[in-house]
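Encoded as structure tokens, the structure appears first; notes follow it.
The complex appears here without one of its protein chains, the remainder shown in place.
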Amino acid sequence: MAKIGIKVKVNGVERAAEVESRLLLVHFLRENLRLTGTHVGCDTSHCGACTVVLDGRAIKSCSVFAAQADGREVLTVEGLEQDGKLHAIQEGFFQEHGLQCGFCTSGMLMTGYAFLKSKSNPTDDEIRHAISGNLCRCTGYVNIVKAYQYAAAKLREGEEQL
Amino acid sequence: MTPKTPAEIGGMGHSVKRKEDPRFLRGQGQYVDDIVLPDMLYLDIVRSPYAHAKIRNIDTSNALAIPGVAAVITGKDLAAYNLHWMPTLMSDTQMVLPVDKVMYQAQEVAAVLATERYIAADGADAVEIDYDPLPVVVDPKKALLPDAPVLRTDKQDKKDNHIWHWEWGDRAATDQAFKDAEVTVKQDIYIPRIHVSSIETCGCVAHFDKVRGKLTVWMTTQAPHAIRTVFALVAGHVGLAEHKIQIIAPDIGGGFGGKVPVYPGYVIAVAASVLTGKPVKWIEDRMENIQADSFARDYHMTAELAGKKDGQLTALRIKTIADHGYTDAAANPSKFPAGLFHICTGSYDIKAAHVEVDGVYTNKPPGGIAYRCSFRVTEAVHAIERMADLMAHEIGMDAAEFRMKNFIKPDQFPYKSALGWEYDSGDYAAALRKAMENVGYAELKKEQAEKRKRGELMGIGISSFTEIVGAGPSKHFDILGLKMFDSAEIRIHPTGKAIARFGTKSQGQGHETTYAQIVAEELGIPVDDVAVEEGDTDTAPYGLGTYASRSTPTAGAAGAIAARKIRDKAKKIAAYLLEAHEDDLEWEPGKFFVKGSPDRAKTIQDIALAAYTNHPQGMEAGLEAVSYYDPPNLTYPFGSYICVVDIDNGTGEVKVRRFMAVDDCGNIINPMIVEGQIHGGLTMGLGPALYEEIQYDDSGNILQGSFMNYLLPTAIETPNWETDKTCTPSPHHPLGAKGVGESATVGAPAAIVNAVVDALWHLGVRHIDIPITPPKVWKLLRENGVTG
Partner (left out) sequence: MIPRSFEYFAPRTLEEAVSLLGELGQEAKILSGGQSLIPMMKLRLATPPYIVDINRLPDLNYISELNGFLRIGALARESDFEVSPTILSRYPILMDTTVVIADPLVRNQATACGNLAHGDPANDHPATMLALGSLIIAVGPSGERVIPIENFFTGLFTTALQHDEILKEIKVPIPPPSSGGAYMKIKRKVGDYATAGVAVQITLNGAGVCHRAGIGLTNVGFTPIKAKETEAFLIGQKLDDATIKRAAQIAAGESQPIDDIRGSAEYKRDLVRVLTTRALNLALKRANGGA
């Protein structure tokens, strides 16, 4: 089958490629662009380990074709750190022990990044709802909620430019 | 426990932030699927839709016709190298690829090698296989009937589906105690099959370097050295020798026991790499992971407790049928086919006990792994905590009071149980008391009584468990003959930094931090100055890996012992440098000083430098040590959990309103990490209690073959876990520490079940098998006259 040309802005950099139409966005990121921070954890769109931010919205990159990202912007976990400074959400996970094996973490971070842009003072319940599409087997979620709260507080302090 | 070292050193008791986090936070972890090598081929596996069938024909022509498909491997290909069968960790045998017949749905039947992942998938789709279905056996009780089809036709003398019978305890004394008992309770308890489902599935990259004759396998394995030895034994005849095999466990996205077994996919990938001389990547997808990889639990138990009317327990008897799937691929110490199930007298001083377990073959994926449960301890704890609660309710005694009455008392430790375990230390009453205070037990009971009058259903459940972890003493513990010691190798560099390597392998437990803290504790070297490595068999000392909460009890101990050996040598060097006698020196974290003259001191950094630049004559240079630690005993962490549930009488939904977990794992290395382990473990206890199970229909079709129906709790289903602790150090562990990673998974399900049954007891409900789903509760409510 003929390949199609796509141009996607990934972490601020324009990337062009010839891809099969069936190529999933998660594989485009991981294999074509070698950005392996985004992970595959299931095959039925349940786990959220593949979460990236597409035009500002957190989505499951395993359930979107790379072709659909043509002309659009993707932010992955590799794009969170700016000028050697961790984003507040990354800092929150570090301070609050929000990760153990690290495999669901990039998904949790990207969901958090997008969520905290629209919710500056979330309740714990709102956070739990926000991460209900991201499965974790290690942490039991308690510290992830704390990590999000840490990040929210930091962002409110105005320490970060989003 | 107040830390002995200051925060800058970061020894035991400090909640040091994790050293492994920086790479994960940036998406720079290196998991197996992140590894790409030049010329790498991808392996995709074709799986059987049938649970039991003869393979009539495998047609690979359409698959081979796809551009990019390099080969299709079948059982016949492997048979040419005698690799089509291999031993399991329990010395049974398992198929790598079948020649004759398949024995479980999703069994590996053929493997496609291709230049790209997507092409391999197309290739797998294009392989055509004809099967002749055979009668399927899924019920282990039916499997034991005389007319049941014999599944293991590969075993020449096998005439039935019975694997082994194992029993322990004093049958005669127990039977007598039951005869004499004032009160007895009996209950059938089924703990269904569940699945680990770590977020990362299993996989490997196998690379056989033809020029060097060396095989390197990056692999999701919790026990790299054991795997290396197994590969050497299994494939020695095709030229693989142990010094030419390197197993590298990179970052692993959760293990929980599921990454201990040797899955056929690994072996096929290795064979493919040896045959082609190219690297071969095999990464299973989630459905393959759930449907074919080792399961946990699947114990059909009949449990009985005997006691006096005043609540004093006198005897325990449990009979179990263990469904192992088509082969015994459990990961238990070889002497214990039912693992450590005989910890089932639990936290109670029960004088007579007898257990028996019968392993059975069925047409299901093989296993019986230690899923976050230290070898069948969840099953044991579930049984005793359910039965204790049942008896308490039966005689009308408060569940907490009943437990207090029967707990082993602190002055009875070390305690020899009726089933032969010597518990190292414990104070069960203190933990339960703390849990009761924290949760407001008395107020909750009042609230429950009031709610009951209004027809509102609320339950309070307790689980006071004793765990048994840290396998184990070489006298009794081996896997495939490999004794279950573990190891540490520590080397201090001239500039005072250290590298420490261990025989275990973290899959998220934070060893890079906690092991560094052990070195910091013993040598006063700051945590940041200690690099920890695990998982590469070319460099790490031999160990049996990380599972069954054994790392701190075994490798952690080895780390402490090795560090102390280093400190002993350091003292000699210090004495030399200070021109003092060894006996005149005292140690404080990070330095030796002359008694009474604290300014006459040498830091560990001074000593390290001297070890390379100014060591005493007659002494070897360098500053390092190795320890292979053979634990004298297991360790026995314990805890008391109290769960409060509310039940919606309209829908049958159970909501965990509160869950208070008080855990005791002795001295704690990193409180933050331990608390995280408890949170995660509780969630892995909640899952099976309310959501997770794997069932098969009569044709052997799995009913929960993906995350669509195998239900993992999200942050919404998971309550806000409340935790607390007591501290009863282990008297025999060098750091007084016990393992803890699995305690919560072991203790939680019973607390939840006990709470639900407590909520419904007044309606006549006595027991519910997990998972306690809304339809189950709804049925009980309607049957007992509650309309909702």
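We call the chains A and B, going by the order they appear; numbering starts again at 1 in every chain.
The working rule: a residue touches a chain if its C-beta (ideal position, glycine included) is under 8 Å from a C-beta of that chain, and two chains touch if they have at least 3 such contacts.
Nothing here was measured: the structure is a model prediction, and the numbers come from that model.
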{"item": "Shown chains touched by the chain that is not drawn here", "value": "A, B"}
{"item": "Option touching the unshown chain, where B:D285, B:E385, B:E624 or B:D664 are the choices", "value": "B:D285"}
{"item": "Of A:V8, A:L33 or A:A58, the residue in touch with the unshown chain", "value": "A:A58"}
{"item": "Contact footprint on chain A, counting only the chain that is left out", "value": "1, 4, 20-22, 24, 40, 43-46, 48, 51, 57-60, 62-65, 67-68, 70, 111, 118, 129-130, 132-134"}
{"item": "Contact set of chain B toward the excluded chain (per top definition)", "value": "117-118, 121-122, 125, 285-287, 650-653, 691, 703-704, 709, 711-714, 716-717, 773-775, 778-779, 782, 788"}
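The rule we apply is simple: only the chains that are shown with their structure count from here on.
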{"item": "Chain A-chain B separation of Cα centroids, rounded to whole Å", "value": "30"}
{"item": "Residue ranges of chain B touching chain A (in the complex, touch as defined)", "value": "17-18, 20-29, 31, 33-34, 36, 117-118, 196-201, 251-254, 256, 285-287, 507-510, 672-673, 675-684, 706-708, 712, 714-716, 718, 720-721"}
{"item": "Chain B contact footprint on chain A (complex, rising order)", "value": "20, 22-23, 27, 30-31, 34-44, 46-47, 49, 76-78, 80-81, 86, 90, 93-95, 97, 99-106, 109, 124, 127-129, 131-145"}
